[in-house]
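Only one structure is covered here, and it is reproduced in the block below.
Yeah, one chain of the complex is gone here, protein chain that is, but the others are all in their spots.
So that you can tell them apart, the chains are marked A, B and C in the order they are listed, and the count of residues begins at 1 in each.
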Amino acid sequence: MKVADLPAGAVARRLRHGGLDLRLGPFIARIESPIPAVTEGITQLWAEAAVVERGFADFHVRLAPPAGLRRWFRPQVLFEFDGAAPFLPLPREQAFAFLEWGLNWCVANHAHQYLVIHAAAVERHGGVAILPAPPGSGKSTLCAGLIARGWRLLSDELTLVSLATGKVAPLPRPVSLKNESIEVIRRFAPDAVLSAPCHDTTKGNVAHMRPPATSTARDGEEAAAAWILFPRFRAGAPLELGERSRARTFMAVVENGFNYHVLGGDGFDAVATLVDRCGCFDLTYGDLTEAVATMDRLAQEQQ
Amino acid sequence: MASASVIHGWTVPPGVRWRAWEGEVVAFHPGSGDTHLLAPIAGALLEAVASGITSKEALLRHVAHHLDLPSDDALAAIVEEALATLVRRGLLSEDPL
Amino acid sequence: MAAGDHLTPLLLQPERAPRLTLADWDIVVRQGRRAALLATLATRLDDRHLLKTVPERPRRHLQAAMAIAHRHAAAVAWEAGEIGRALAFGDVPFVLLKGAAYVAAHLPPAAGRLFSDIDILVEKGRLADAEQALLVHGWVTTHHDPYDQRYYRQWMHELPPLRHVRRQTVLDLHHALLPETARLHPDPAKVWAAAVAVEGGAGLRVLCPADMVLHSATHLFFDGELDHGLRDLVDLDALLRHFGNDPAFWPRLLDRADELGLGRPLHYALRYTTQRLATPVAAAVVRSAARAAPTPLAAPLMDALFSRALAPDHPTCATPLTPLARFLLYLRAHYLRMPLHLLLPHLLRKAWMRRHPERPPARPLNGELREE
Partner (left out) sequence: MNQNSPPTSADAPTPGEGRRSFLKRVAATTPILLTVAGRPAWATTCSISGMLSGNASQPGAEVQCQGLTPGYWRNHPEAWPTSFSPGTCKKRNHGGKCKKWRNDGTSFADGVFGDTDYDGKSMMRVLILGGNDDRYQLGAHAVAAVLNAARFSVQTFGYNVSEIQSMYALRYLSDPEGLKEDLQSLNERG
């Protein structure tokens, strides 16, 4: 059963009482929250996520108003992981985004069966492109553009490289888009489902794009990495695809590793194997259509 | 100091991982958790020690040959410094022969 | 699902693991994580080849916890070397305490243990040298508030924690096992004199076996705030099982407790490890240590408090009285550290600062503490 299959009101009811158990890629999260924005986000953006029977949950999370007087004049939300609050509260409007970030934190801190990289991962013709990049590099825009043109979304934020298989495990979740990117994607892919932009004091406007149903339906299917590609958006820049040294790619992946430092030698070997099997590139782009076309060509050549 | 007269050899301590691509070497130390990208001479030295070359003279000869450089005092000084750095980072250990 | 401590029975009898349901694991994993004992449990299951009987989903968490513990051990060993290098600069000898000592000396509690800091002991007369040498090597204080600095320096047995600027690791620098104002004050010089070098440990030193046990007991029952009470009890259990293999250890332990005035913590240690973790201790030893037991009036109360506080600090184990028990033990720990006339103003200030972290109390709450 999917979230979309639950009768009206059931999502809110379960979130309020006892929790909603959802399977998100390889993980099961038990989510509790009395906050309507959380219900709304889950109903709209996680419509395709599988609702599972109560059993073992990997992460027990709760989004709730913190205790205290503030709740009356400046409503806030607290993210709890199994009853403990690892973060300071945020303004209530950011409740759903907080759920996304909080779950990312859960994965990065506990899922050490994977090398967890701060990167987007998309797949075409069986080959996965890993796009590690700092915020502002246009990684999410490129990722959204690619999945709007038929690439499968594995993840926008956390690339999971299985230590057991060496393959990338999918964790398809909404793609977060900021400021101008929201308009860029609306124009590029008018059919994409985007949440209403919410204003966030530190980052400007943020909207989430729903992952394609086909990506969510295949969220149990690992795929082999084929490229590590560092995107960089520069307004007006001509497209440039340059090869990158493997050793320096290695260092950059390490730098973007969330749990590399936990995995020790296994982490080193996992990154080395990944770099061995991948084409390593820098991609500078000023136009999304061009960038997507270049990626399509890479995927064609690989086939 | 008396230690100056002691002849040392080098080995790669257990747990240290390293890889080379097109002559560029990356290395990991399990204690510090640090991951390094080595400069060419340091990289060549780590690879050489790992392949069983242990004395300073042999290492100098190896680096000179490997990088096609004259085996002179200038190179010796660079090699010496690179060895000291690798030891300080725990990527090599200094053992009395 | 019945509430209660699911973790301790499994730590005691890992062979029960194959009988657990997914719903049981849902609780065990959380309790284990909260008690900082998930990797310890995983190690015990692994030692008995039982890990593979655990269903895949919870098993991943057990394995992840082991991965973390492995890294902790490697990092702590390295950090101990860095501390040694820094202190060698100032020629300051030091002794590793608690977890770092277990790792350095390859003692059983090291298996699966997690760390949040490293504790070391130096002689009080060398404290300033140690601080200077560490500062030069990048360890900076974490408590910049002058009140905190004064409080630690005047009353505590350790400096405010130091954090390394680059590696972000935390170091607790002790000059005694307990504060000088504490009810119990084992002579640091005696403890220092009995410390031993670690075999093959590159000059690292740790407390002698009896002192190691007594320090662990003292920390748990007379100093700690018990958030990891069960973990500390599991440490004690592992130490006692290990050192206790040598029959000569037990009389030495009892004598040493007398000598250092640590009979009461030893009594608690033996009482609760045997009761809760079935630690094999001869009845005569338990009886002998019990001479230092609290009065018959106080004993049942202490049992009631500790039985709650020594369960994992997780909602699934909490009884209605657990918060009260933890609070009373928190007060007790502070009360044992310093006399009431010093303690009350300090606790008031702490409570105030928790509510108003940005605003120290406008007026001193008590003049006494502000004296230099």
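One rule holds in what follows: contacts are C-beta pairs under 8 Å (C-beta built on N, C-alpha and C of every residue); 3 or more make two chains touch, one makes a residue touch a chain.
Quantities reported herein were computed from a predicted structural model and do not represent experimental measurements.
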Using the contact definition given at the top, list the shown chains touched by the missing chain. A, B, C
Looking at the whole complex, which of A:27, A:59 or A:98 touches the chain that is not displayed? A:98
Could you tell which one of A:262, A:278 or A:299 touches the chain left off the display? A:262
Touch as defined at the start, partner being the missing chain; which of A:27, A:56 or A:79 qualifies? A:79
Please give every residue of chain B in contact with the chain that is not shown. 18-20, 22-24, 29, 32-44, 47, 50-51, 66-70, 74-75, 78, 81-82, 85-86, 88-89
Give me the chain A residues in contact with the hidden chain, please. 79, 85-88, 90, 94, 97-98, 100-102, 104-105, 108-109, 118, 135, 157, 176, 200-203, 245, 251, 254-256, 258, 261-262
By the contact criterion defined above, which parts of chain C meet the unshown chain? Give residue numbers in ascending order. 68, 71-72, 75-76, 79, 89, 114-117, 132, 135-138, 140-142, 144-145, 163, 165-170
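We take it that only the chains that are shown with their structure count from here on.
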Geometric centre distance via CA averages, chain C-chain A, whole Å: 39
Going by the contact rule already set, what residues in chain C reach two or more other chains? 71, 74
So which stretches of chain B touch two or more other chains? 15, 30, 33
Considering the complex alone, what residue numbers of chain C touch chain A? 22-23, 25-26, 29-30, 33-34, 55, 57-58, 60-61, 63-64, 67-68, 70-71, 74, 314-315
So in the complex, the part of chain A that touches chain C is made up of which residues? 28, 54-58, 60, 82-84, 110-113, 261-264, 266
Interface with chain A, chain B side, in the complex: residues 15, 17, 19-22, 24-26, 28, 30, 33, 35, 37
